[in-house]
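One chain of protein is taken out of this complex; the other chains stay put.
By written order: A, B, C and D. Residues from 1 in each chain.
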Amino acid sequence: GGHATTACLITKTDTNPFFVKMKEGATAKAEELGVELKTFAGKFDGDHETQVQAIETCILDGAKGILLTASDTSSITSSVQQARDAGLVVIALDTPLNPIDAADATFATDNYRAGLLIGQWAKAQMGDAAADAKIGLLNINVSQPTVGVLRNQGFLEGFGVDLGDPSKWGDETDPRIVGHDVSDGNEEGGRKGMENLLAQDAEINVVYTINEPAAAGAYEALKALGREDDVLIVSVDGGCPGVQNVAEGVIGATSQQYPLLMASLGIEAIKNWAENGQKPEPTPGKDFFDTGVGLVTDQPVDGVESISVEEGLAKCWG
Amino acid sequence: MSETTQSSDSYESAANRAERVAEFEQHNRGFVGRLQHILHLNPSFVPLIVLLGSILMFGLLLGSKFFSPFALTLILQQVQIVGIVAAAQSLVILTAGIDLSVGAIMVFSSVVMGQFTFRYGLPPTIAIACGLAVGTAIGALNGWLVARVKLPPFIVTLGMWQIVLATNFLYSANETIRSQDIEAQAPLLQLFGAKFDVGGAVLTVGVVFMLILVFVLAYVLKHTAWGRHVYAVGDDPEAAELSGVNVKRTLIQVYALAGLICAFAGWALIGRIGSVSPTSGQLANIESITAVVIGGISLFGGRGSILGTLFGALIVGVFTLGLRLMGADAQWTYLLIGLLIIAAVAVDQWIRKVSG
Amino acid sequence: MSETTQSSDSYESAANRAERVAEFEQHNRGFVGRLQHILHLNPSFVPLIVLLGSILMFGLLLGSKFFSPFALTLILQQVQIVGIVAAAQSLVILTAGIDLSVGAIMVFSSVVMGQFTFRYGLPPTIAIACGLAVGTAIGALNGWLVARVKLPPFIVTLGMWQIVLATNFLYSANETIRSQDIEAQAPLLQLFGAKFDVGGAVLTVGVVFMLILVFVLAYVLKHTAWGRHVYAVGDDPEAAELSGVNVKRTLIQVYALAGLICAFAGWALIGRIGSVSPTSGQLANIESITAVVIGGISLFGGRGSILGTLFGALIVGVFTLGLRLMGADAQWTYLLIGLLIIAAVAVDQWIRKVSG
Amino acid sequence: MEPILKGRNLVKRYGRVTALDHCDFDLMPGEILAVIGDNGAGKSSLIKAVSGAVIPDEGEVFLNGEKVSFSSPMDARDAGIETVYQTLAMSPALSITDNMFMGREIRKSGFMGKWLRQLDRAAMEKFARDKLNDLGLMTIQNINQAVETLSGGQRQGVAVARAAAFGSKVIILDEPTAALGVKESRKVLELIQDVKSRGIPIILISHNMPHVFEVADRIHVHRLGRRLCVIDPKKHTMSDAVALMTGAKEPDAQDAAA
Partner (left out) sequence: MEPILKGRNLVKRYGRVTALDHCDFDLMPGEILAVIGDNGAGKSSLIKAVSGAVIPDEGEVFLNGEKVSFSSPMDARDAGIETVYQTLAMSPALSITDNMFMGREIRKSGFMGKWLRQLDRAAMEKFARDKLNDLGLMTIQNINQAVETLSGGQRQGVAVARAAAFGSKVIILDEPTAALGVKESRKVLELIQDVKSRGIPIILISHNMPHVFEVADRIHVHRLGRRLCVIDPKKHTMSDAVALMTGAKEPDAQDAAA
């Protein structure tokens, strides 16, 4: 249908449930509004080249707008500029570009805040024991994509650890940190990474994980040692299986994001741009439109705003 | 023409007068000589030596932290999936092929097992059988393309990798089946994760399966006709064909068997990570090929032993855990593993050369 | 013993009476026959046919959207990095090796160029020279390990891949150098991204570089002694050594040259993506090897042409863009590309067989 | 008498090269047929075409008067045709024993053999050793040596031993003594006589005229991809044969017809 508005959705990958949901949200909204949607994704987290090619394809295809979760937030800006020059509206989803105004608008979760919330929660939850906690961190991979760094550093900040350089993980000197390992953001890597951390120090009692699949893997490793009940696992994402795991005590708390919301807002914005030439406005006081983060836990602590598991399940995206 | 015949016979008949079996000086061997001889006859012992050497090294550096039953069995557990997949990879590489689709077959089989149980409500036994069948079928298709259509294995399995992985994501809709659900409803899927104690060391069914698999394959490759054919096909397919091996059938069987083993790896994967996760196994190709090559099997086919592969996988496992224990951070570990892979093979070459 | 000598001579001398150069029946050829003959002599035309076929197919399916100068030059732009790296990969594969470190060398070289300029404030020309030197040095190290220490290329470059990539992350601290900064302070780094118009089609320096590189290498491989040595080394290194090729030197040169080309690819990468991003190029290995194999170079070395590699890279580029334009979503695109890789090579094999 | 193996009008082209050019071929029961001809005349191509190693572009092959079309060497082998190819067709990395028994391995008796399909290495090694001793290949020190470590002549000896041991209907030898020493060549000639006395016909390709004239019953002269003529070694001299195959002499009318 050459007459309908065409929109593109470009995600980092389409294997991570988070992006799968984002795509579902966009597809549903596009159908509702009669927008033709084309979707693209990188082959792995950090696959920048495929995203560049996707933007070029969208320009060639005559799309009206692009929804983009960038793998490399600063490198992508030249391609984004090319698209904007060609008359497309480019909206960054989930991850702001660097600089943020490289995109026409940003509908994002604040990943740093997501990390911060679970860090604060974990600290409060442990109380005095937090002073000599033993922390293991399971990141995504050694190439340190920005989301991973933001979540990780947010968590450490929230937990009260001195960050060193906030643009990378691994340079902290706090003795409470047992180590950083990588998990590829999936169960397999989560288990292996957790085992490696446990081999370094079997007394680990706080575990940060990049996402809930990694958390599930870490839990399996702990279970194999019978230590699943004395370790606090925190995570980010808020997918339904993840929230379910919070309900069952696998994960202590998780920061929930709202990919469906971001995507459907994005489609609406493109439609609006195509028909009225209007660009969306940021959240007052911020330079982006914040789609919000919710800390999901059944053990709320003072000073950290959170929502219950029921609420989390109602809003989850799985 | 009897006159010419005789003339040729006349001097040649001189050859028939006496015969003696060749006896060359047999030089004496000391311990080193005997070791060399053993290594010469059993080249798979070379990676074993490298393995023992690296265990010893980390043992000396790290002491009881490394020499604990926990750490040592942990290595086995971490290596089991790669070990099983590498066994499949070894078979394929012995035929001078390569299988880039092993990881995809593994994870897709595990997804089939999980989804058939949870989406369609099939009994786990049937779902597992289906998963194994799917793996075998994909492998057989690989084999058919390699043997019959005569496409290069690299391309066939590269294409298949993408096809199977995409199918996997499309079919599973990227949904994980949670460990808790499996435990409650279909514990059979987690069979390979079952633990038992052997004198302080915790082994899992998956680890035992890996070990048995490797030994069975070693037997098959060495002591059955089929095994010899696999080597012959990899060594020189034309010569094998001319000397009476059904090269095509052997190839199809090898790829199908590799597919089946990968499907078992998929089952073992469920046991290891508890859940069914469609995003697992993305590094299985490269890790399995690494294990095979470190283990001394030639990528040109026909040479090497599958026991070597097991040792190869363990060498990588030992290094990885050892380095983490020594406190190297993730990026440094990554770097050092790269160095050590090269070093392990260099030592291997050196021992081979010395053992001449 | 003159009597015997004569007896042997007596019949053999009959051979010397007449001589005639063999002339066999030369069967007539029609157009098909002539085409077959051309393909037989120039096997690299086979992927060219597949390429033209696929362009035609997408042209018919997509019409002017695909047949526009913009779309067609877009393919060239999207393929340029893989094309350059695949040229390096071709050299290595022709020697029966494989280079898994190409992607790592590429990004690390680009990071060196960027960081030397921005961190140490060196003039861009010097920084670029350093980047090229680093790439060459890593390549030469690969070559030294393969040729002198006699390690398998797969392992050497696998290890080097990890080492270089980890070094890259450690050195760059995972920091991207932004396009705007480069444009302002060191536009030379973006040289390969410079665009010019050729009749509506927008070409970049990088695209032109890729094309020139491939043609120069094709010339060198076909028309110089060094090129023939590369083929000989890949064909049968032992025979090459015995017949007077300095196998070790040739290997080291090939790997070093591959490293240099990858460093150029790193420079081109800056031009393409504007910025210096240490996370780029992670798929360069597999994509370059795919292009090489689709292009008809044997992974066993010694056979094939580098022009084929260019066509191989373009085939993948055409498929990728075509499928995306047709609106296939990512997983479907992967699945179809997987299928098409296999199909492309199957067609290739078939044409070769028919042209016998 | 009907030939046991017959080729008619065989054509094989390799690109621009025509290796077989409408070639006929007959092997009579119980005979030793020598095939002689210049290098590149197409002798190996001919025997490859009749033994299933290449599939001819045109023409037909008959075994015992029945048309056969072998699609692989295995088919020919199953039909009782055993061939020593000029390239020897051995797997370099495998042992002598493995190579000799490739495709017809002996399994152990009893449980190990029946159920675990274990090979009977001892039996195979003994058999291999015996066959090599029959050929006088005494310098082979280790029967489990990889074939690639054998000297050129030793390798050829192993290939001949294999064919002689297993051929049941036709044995084809493509230059079996080319790399062999004087003693070993003698042994092969004896072996050929021996096989013939068992009633099995043999095709022998050789450039060694004294050997050919010593053992052959008939000589097929091959030239430029086809059969020039068939001569009787008792009625012609070696000089005649050489003159024919090099084109220095035209064949007599009755020979050419044969």
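The rule is short, and it goes like this: contacts are C-beta pairs under 8 Å (C-beta built on N, C-alpha and C of every residue); 3 or more make two chains touch, one makes a residue touch a chain.
Keep in mind the model is a prediction, meaning the values are calculated, not measured.
Peer 1: In the full complex, which of D:R129, D:K169 or D:H207 touches the chain missing from this view?
Peer 2: Selected residue, touching the omitted chain: D:H207.
Peer 1: Can you tell me which of D:E82, D:E175, D:E214 or D:D240 touches the chain that was removed from the display?
Peer 2: Residue touching the chain left out of view: D:E175.
Peer 1: So which of C:V85, C:A240 or C:V293 would be touching the chain we can't see?
Peer 2: Checking the options C:V85, C:A240 or C:V293, the one contacting the hidden chain is C:A240.
Peer 1: List the chain C residues touching the unshown chain?
Peer 2: Those residues of chain C that touch the unshown chain are 1, 4-5, 7-9, 11-16, 19-22, 24, 219, 223-226, 228-229, 231-232, 235-236, 238-246, 302-303.
Peer 1: Go through chain D and note every residue touching the omitted chain.
Peer 2: Output for chain D: 14, 16-17, 37-41, 44, 86-87, 137, 139-142, 145, 149-154, 157, 175, 178-185, 207-209, 224, 242, 245-246.
Peer 1: Quickly run down the residues of chain B that touch the omitted chain.
Peer 2: Counting only chain B, the missing chain is touched by 10-20, 22-25, 27, 37, 40, 356.
What we mean here is this: only the chains that are shown with their structure count from here on.
Peer 1: Measure off the straight-line distance from the CA centroid of chain A to the CA centroid of chain B, and report it in whole Å.
Peer 2: Computed value for the inter-centroid distance: 37 Å.
Peer 1: Give me the residues of chain C that touch two or more other chains.
Peer 2: Residues 11, 165-166, 169, 331, 334.
Peer 1: List, in ascending order, every residue of chain A touching at least 2 other chains.
Peer 2: Residues 14, 44, 142 of chain A touch two or more partner chains.
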